[in-house]
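Every protein chain but one is kept in place in this view of the complex.
Note that the chains are named A, B, C, D and E in the order they appear, and that numbering of residues resets to 1 at the start of each chain.
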């Protein structure tokens, strides 16, 4: 039998049964970075006038993507997201992205948080691609989770 | 005025007008890596029995995500994708992902290729997350493009 | 800090945390009107033969749009809709639309009812646009709500 | 009044109110067959090399379609699916498809199971259509259900 | 190498490249039947009062499903549909469904026509399931196609 829980004993993909798991409040935080050229970072930093939408577009794309996770990741369970926060911080090397997602459900929201970070990062690249054709998404990972049977943890 | 072409002169987001651009065949290739534990890599390598779906799920998720790009990235133009190929290679450190997308349209498909790579990578993490809670998506970038006004290029 | 609850203290959009709110049955009713030319009203009134689909298309579009609300309104929470009713009444000035939505959830369904009314109204315009290019959607608002912490109310 | 519960007393479509129904665990199994030419069956049977994706694509399409049911069937209620399994068996006459869906919710998942079977079957046709232009989907029906007020049953 | 054109030489799924195919007008017609109990047929036949929406819901679901085909069938190409017609005929044994789809594009619309028929048929089952739990979808197939390299044909 496979150690991959999404495959059955014959190797066939399935959406695993979570109907016996407890409905509890679960949170997950994911992080990642978009590496950008100095010129692209400067263009984003210039966006300090009222209502400059550059980071807002990426933030909203990330929030919406969290809701789309079961549509994008074939074996993810649909679940009622109760909160999403996506933060972007412009740094010298590019943009740090952090997404925090919360649910009261039978499964965790790590995939939702990771999906929010990556789609937010993709949107940052789309916003800056006329300036920098060599942007790189890097270091996307779960940074913390709480709730559920496997216990709480966060990176050091 | 902003250097960010997706913002107008007041900083407001817009979908830029491409109606004057030529309809030509355009391709883009993107790459990225999912870093996994040795245990998770071993589980994926074990998946050599007929019809083991682990990589197939991720490949199909990537192909479908390419078609969803304008739904995910707010300012991307909808376009008729004419081909998508997503390759996964299991290596000692994890999984390399490469996606190639083609269109005959007024805009390029770099965002489609990047979206295919990242959603494929997210699905690899979803498949292995019961074994490895510390997977990392890294080094996602455009590797080559052709067609369109800005010319062809590929990484060295 | 902002009075706009969808923005945090720095002005950044977020999906507000509803995980501490009670799961209760909540309903909302919204109304609106499509103003049409006498000629377009006559064409809709003519649609009295068995199975004439004109109003059915608009009613179904409204019901389906209620389910799509979290996909359309970026900061809306996904929630399990338990009932939707959309009524259209042809009057001399055009079409009155009313939508009633019910859920058992942590947030209200005012946005779902408003979305059902507006998409239904848009579909009425699409059905009649070959006859009347000057249709107007007007007076779309929440008419009643019940359930949830802010209490019940309805327009006089 | 109509015997069709999805229509009100005037014949208008509505999403029926399920808010008074119990939240219980409900399952449904559906089955169907794709009739294929001997040549198409042989091509699918040949697909025995590691990672041949033909059946995987159809299986994943079926799993994802179960999640899309309320988007496809206008009067279906959205509900949190807790498990989906889609099995394909290649037989001499074509491919047998079986889908089993589980939820803990106020309504049953017969439509979700039927949707998974039909979209899986459509994908089998798409995979083989270059070889066989005359594939037929046949005998799609609910084979068993459990949970909910109307009691358990399965075909003999 | 596989005869299944959707798989590459290693068995991996891909969206095949159609960029060299001609843009021409292509049509496809598909048919299918929902077998229903006499009681369910009678309930549908009763629906003769003005605006009875039973068949309209199914027809509209079919039309919309044609547009969703590339979202449902993983390796289908997105294409601009230029016309869809879905007809339902109530007969003694149930409901006959026929869908005709047209495009001006690089690929045919057989899958779009089949998807329209099956989703329409699923919606008929959803409309009648309170009366008849044993409905069966049968005999879904392409009945005619025109345009494209493989020539025109229709069933006898």
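Brief remarks on what is shown
Simple rule for what comes next: a residue touches a chain if its C-beta (ideal position, glycine included) is under 8 Å from a C-beta of that chain, and two chains touch if they have at least 3 such contacts.
Since the structure is predicted, the reported quantities are computational estimates derived from the model, not experimental observations.
Taking every chain of the complex into account, the chain not shown here touches A, B, C, E. Of the candidate positions C:82, C:105 or C:118, contact with the unshown chain belongs to C:118. Listed here are the subunit E residues that touch the chain not shown: 25, 56, 59-60, 63-64, 66-68, 80-87, 102-104. Even with one chain removed from view, subunit B keeps its contact list with that chain: residues 8, 12-19, 70-71, 74-75, 77-80, 105-106. Residues 2-7, 10-13, 32, 39, 43-44, 46-47, 49-54, 56-57, 60-61, 64-65, 68, 71-76, 110-111, 114-115, 118-119, 121-123, 125-131, 133-142, 150, 153 are the ones on subunit C that touch the missing chain.
Following the convention adopted for this analysis, only the chains that are shown with their structure count from here on.
For the pair subunit A and subunit B, the fraction of shared interface numbers is greater than half, so the two copies use mostly the same residues to meet.
If you average the CA atoms of subunit D and of subunit E, the two centres end up 15 Å from each other.
Subunit B and subunit E have CA centres that are 30 Å apart.
Counting partners per residue, subunit B has 47, 49-53, 56-57, 59-60, 64, 68 as the residues that reach two or more other chains.
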